[in-house]
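All protein chains but one are shown in place.
Residue numbering begins at 1 within each chain, and the chains themselves are lettered A, B and C in the order written.
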Amino acid sequence: MIETGPLLVMAILFVPLGSAALLALFPDGRLTGQLNTLASFFTLLASASLFRIRPDPSQFLIVDDVNIVFIVLNTFVAFTTSVFSASYIAHEVETGRLTPTYLRFYHAMYQTLMFAMNLALLANNVGLMWVAVELATLTTVLMVGLYRTPAALEAAWKYFILGSVGIALALFGTIMVYLAASAVVGEGLNAMAWNVLVRHADAFDPHLLNLAFVFLLLGYGTKVGLVPLHAWLPDAHAEGPTPISAVLSGLLLNVALFAVLRFKMVMSANSGALAPGPLMVTLGLLSVLYAAFMLYRCHDIKRMFAYSSIEHMGIITFAFGMGGALANFAGLLHMTYHSLTKSAIFFSVGHIAQVKGTQNMAEIRGLTVSHPLLGWGLVLGAMAIVGLPPMGIFMTEFLIITSTFARQPVLAVALVIGLLVALGALLLRLNGLAFGAPHGKEAPSQASFVPMFAHLTLVLAAGIYLPPALVNWFQHVARLLG
Amino acid sequence: MDHLSLDVAHMFAGGLVLVSFMLLYQDRMFGLLNIFALHAVVVSLSVAWQAYIQFAPHLYITAAIALVVKAIIIPVALHRIIVRLGIHRTIETVGGIGLTMLAGIGLVALSIMVMLPITAEAGTLTREDLAFSLAVILLGLLMMISRRNAISQIIGFMSIENGLILAATAAKGMPLVVEISVAFSILVALTVIGIFLFRIRERFDTVDVYELERFRGGHP
Amino acid sequence: MALIYDLFVQVAQLLLVLALAPLLTGYIRKIKANLLRRQGPPLLQPYRDLLKLIRKEVVLAENASWIFRVAPYLVFATTLIAASLVPTFATGLVFSSAADLIAIVALLGSARFILALAGLDVGTSFGGIGSSREMMIASLAEPAMLMIVFTLSLLAGSTQLSSVSAFMQGPDVGLRVSLGMALVALIMVAVAENARIPVDNPATHLELTMIHEAMILEYSGRHLAVIEAAASLKLLLYFSLIACLFAPWGIATAGQGVVAMAIGVASYIAKLAAGGLLLAVFETGTAKMRVFRVSDFLGAALMLGLLAALLLFVSRSV
Partner (left out) sequence: MALTVLLICVGVFLGSGVWAVLGNRSSSTSFWVYSFSLAGSTLALCVAVVALIDTEAPTATLQLPIGLPWLGAHFRLDALSALFIVVVNLGSLTASLYGLGYGRHEQTPGRVLPFYPTFLAGMNLVVLADDAFTFLLAWEFMSLASWALVMAHHRIGANLKAGYIYLLMASFGTLTLLLAFGLLAGADGGYDFAAMRAATPSAGLAAAVLAMALIGAGSKAGLVPLHVWLPLAHPAAPSHVSALMSGVMTKVAVYGFVRIVFDLLGPPDWWWGGAVLVLGGVSAVMGVLYALMQHDLKRLLAYHTVENIGIIFIGLGLALCFQANEMQLAAALALTAALFHVFNHSVFKSLLFFGAGAVLGATGERDMERLGGLIHRMPLTAIAFLVGSIAISALPPFNGFVSEWLTFQAILLSPKLPQWLLKLLVPAVGAMLALSAALAAGCFVKAFGASFLGRARSEAAQNAEETDAASLTAMFLLVLVCLLAGILPGYFMDALAPVTRQLLGAQLPLQQQMQWLTIVPIATGRSSYNGLLLFAMIAVAGFLAVYVIHRWASHAVRRSAIWDCGFPDDSPAAQYSAGSFAQPIRRVYGAVVFRAREEVDMPAPGDCRPAKFHVHIRDLIWDALYAPLESVVGFVADWLSKVQFWTIRAYLTLVFSTLVGLLVVLSIWH
């Protein structure tokens, strides 16, 4: 009898990979969208069943408390995004922005990206994780440059170069972690297996770990989009197809942050190593403040929400940097909420840009009048993302700020200022976008609203009620994170 | 492990740093390509030596990849691209060469300083090698930011990669080194293809600011 | 039985102020005329005027609303009640618990509010001028008044007029700078509130300088009569107030016999006569000031009041 556990893990990885190959070869442009959705759905099913059946960790792959919810979240958002993508891309083909060849390429890349991200989350081997993140970077680079406009190429190139340098730094960090580990647990695969690393972390050479963490933080931090390593992020979000912006913001940033978290756990398990907290807090705070001010100087709607992603990644990094049960819990929760909310926002933004034929915010007005569902969806999403209740982000920001203020009042105040400045900017733009007399094209949108409202409903519900099982899981991981 | 093999490894690593300085010093395009080929050769020698002393035959593959791809294919490809795209033969630098060299020396000092406190447990070989590879990486980065020209930036990036391979092979018994080096080669290949496909001559540096303002939004 | 007696005293006060108010107005006019070497109207002329006016028909502007018609009576009733609650010849009135000094000031405020509305009702420029200036003056006079109340209550521990008056008669008072300042402030407020020179001139109808008269310019007949009566009641009220607070000599206390009451009435009338004389002399000797100087005048009153209160703290702590 074959064990179902490893089979599931294989399914999570190879359904996307297989369908990527299939989609690359599949000739019919119209069906590919559905096929993409179907594949994503199966992946989601497989990952959801991980809650019931948990395979034992191997040297390469692992399913543990830390990654399981991320995998489920990843596959879930991937699924909803594929639903959105189907209707979005159909419109792009109609208007002739994409040819069928590119369509095939797009869908194949989509599934490859899913494979890479799932692999990065499932990897037990830190080297494998690195390879997966690199693969994810490469695929998204190709997707960002999909439209072949000068701006898109510029964005893709910038992303590529900065991402590659980040990846190189991360590799150096990984090598040093291996060095630190191999002295303790012996050479070979074991010294790269994450579960082994954490167990033995206390015996590692702290100096080596410190150095490694600097490189890892900067390396993966580039992918997270932390200031000052963020430069690729706004362009990449603004120029790529919107489903990719959604996946970038909602998932890829999370995956990179997840990598940082794994290493942070190793760091905090070592008593001699420097506390990773202050470093992360500094970068996080810098991101929040910088992004908050930048929000005022955006004209492009997708670009603005990209900066908002930087801000939120900053908040999350800040929370993890502060540490402690409350802040870690809030950080994890915030990651989840941010994924859901930001992708929902990009869903609505994508349709808005399609019906209005522009991403320039000055040319979009009064959406709640001309396109009520899209407009109110955007309003809800923006309200959620700036942390207004009853949506979930309010809860996490509440926890982060209150728990920080008792310990580090100055930091909390700085964070609050950042949040407030960002809120001011987003609301200012939202005012113009959603309200006032409508302006511009008023063609009805042929959008699929289900993904957007599904996400928003989830965020709303989570803000009011969290199932105890989920809470227990988050609390458990929060404790692991130290 | 005897003293000699250690010294040889040491020599290769030090040589790599030296070649990195040469890269930094070079301001003509074809000269740069030649020196980069030398850089790759030194790396592959070093990797091969590591394979020999660690009894790790799979590292020979890495050495071979480094030799074939980076010492031969890429310099040749870049050479042709330069000719095809009519890229300027001289390299524009930011700040003088002298200043860059000075900064480079500072970086080497820094990497040694950073590596010093690492306990001897990790082995002297590793420690020194790590210091050297860190120096190579930092010098590569310095090169990337002190040149205004796409090709030399690519070369800077590749020298970073060589430094990484040096580090990876120096870490005894590290698995997946081959896979990683393959992955990196793909990255590099894509870079080169990117330059060629997108006709990127100077895109690293010269960007039309007004063009950007249109879609990026500057002042309100 | 005692209650009935108290009630009788209360009603007597009410009737007394009602009866005396026009006389006081007439008296001041007479003195002023005499000071100017004119003969002046007879003392009882105000009564005759009132009687004449209430018998005449009312000429109403076409667009006057009910406010315009109701206001005179409301103003009159309010002022009358306020005046009857200020002890004149006897303290400890049966209804004195209904309103302390603050409430009395507020009652006058209500009357002014209604009258100012009436000034705006017809929609003329004169009415508007009057109302708006009246409210401006009140905005300074009321705080000044409150500061005076504050000073007094600080001394007497009460805002109840009977208690304050009893305290002022008592031995604990002494001569205090604060009291003097409060008195001056109160007089200034009284001058302003009653539209006397130098703030306003009750005798003028020169458009640009009048305040109170501008407000009631549209009134005629019985309405005018009631308003005039209310105005003289208000004047009397302030006289009574000053007398009761700063010259409480001879005033009877609650429950005292008829003799004490008679003495109280006599001394009250004497105080009115003296006060009226002083006012007439003062008015004859001064010129009316420009409207926008009034704010300085009343600002000074406010400062005096505040200083009085603060000085009291200083003198007390020593």
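We adopt the following convention: a residue touches a chain if its C-beta (ideal position, glycine included) is under 8 Å from a C-beta of that chain, and two chains touch if they have at least 3 such contacts.
Bear in mind that the values here come from a model prediction, so they are computed numbers and not experimental data.
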{"item": "Shown chains touched by the chain that is not drawn here", "value": "A, B, C"}
{"item": "Per the touch definition above, residue among A:14, A:105 or A:293 touching the missing chain", "value": "A:293"}
{"item": "Touch with the omitted chain, as defined above, among C:54, C:242 or C:270", "value": "C:54"}
{"item": "Residue among B:54, B:126 or B:153 touching the omitted chain", "value": "B:153"}
{"item": "Footprint left on subunit A by the chain that the document does not show", "value": "157-158, 161-162, 165-166, 169, 207, 210-211, 214-215, 218, 222, 228-229, 231-232, 234, 274, 279, 290, 293-294, 296-297, 324, 326, 366, 368, 383, 386, 388-390, 394-395, 398-399, 401-407, 409, 412-413, 416, 419-421, 423-424, 427-428, 431-432, 435-437, 464-466, 468, 471, 475"}
{"item": "Hidden partner interface residues of subunit B, rising order", "value": "94, 107, 110-111, 113-114, 116-117, 138, 141-142, 144-145, 147-148, 153, 203-207, 209, 212-213, 216-219"}
{"item": "Residues from subunit C at the interface with the omitted partner, ascending", "value": "54-63, 65-67, 73-74, 76-78, 80-81, 95, 97-100, 102-103, 106-107, 109-110, 112-113, 116-117, 120-129, 131-133, 135-136, 138-143, 145-147, 150, 153-154, 157-160, 163, 205, 207, 217-218, 221-222, 225-226, 291-292, 295, 302, 305-306, 309-310, 313, 316"}
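As a working rule, only the chains that are shown with their structure count from here on.
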{"item": "Per Cα centroids, the chain farthest from subunit C", "value": "B"}
{"item": "Centroid spacing, where centroids are CA-atom means, of subunit A and subunit C in whole angstrom", "value": "78"}
{"item": "Centroid distance [mean C-alpha coordinates] between subunit B and subunit A, Å", "value": "30"}
{"item": "Parts of subunit B lying in touch with subunit A, wherever the complex brings them together", "value": "114-115, 117-119, 121-122, 126, 130, 133-134, 137, 141, 144, 153, 157, 160-161, 163-164, 167-168, 171-176, 179-180, 183, 186-187, 190-191, 194, 198, 200, 203-204, 207, 211, 215-220"}
{"item": "Subunit A to subunit B touching residues, read off their complex", "value": "125, 127-128, 130-131, 134-135, 138, 150-151, 153-154, 157, 160-161, 164-165, 167-169, 171-172, 175-176, 178-180, 182-183, 187-189, 191-192, 205, 207-208, 211, 234-235, 238, 296-300, 303, 359"}
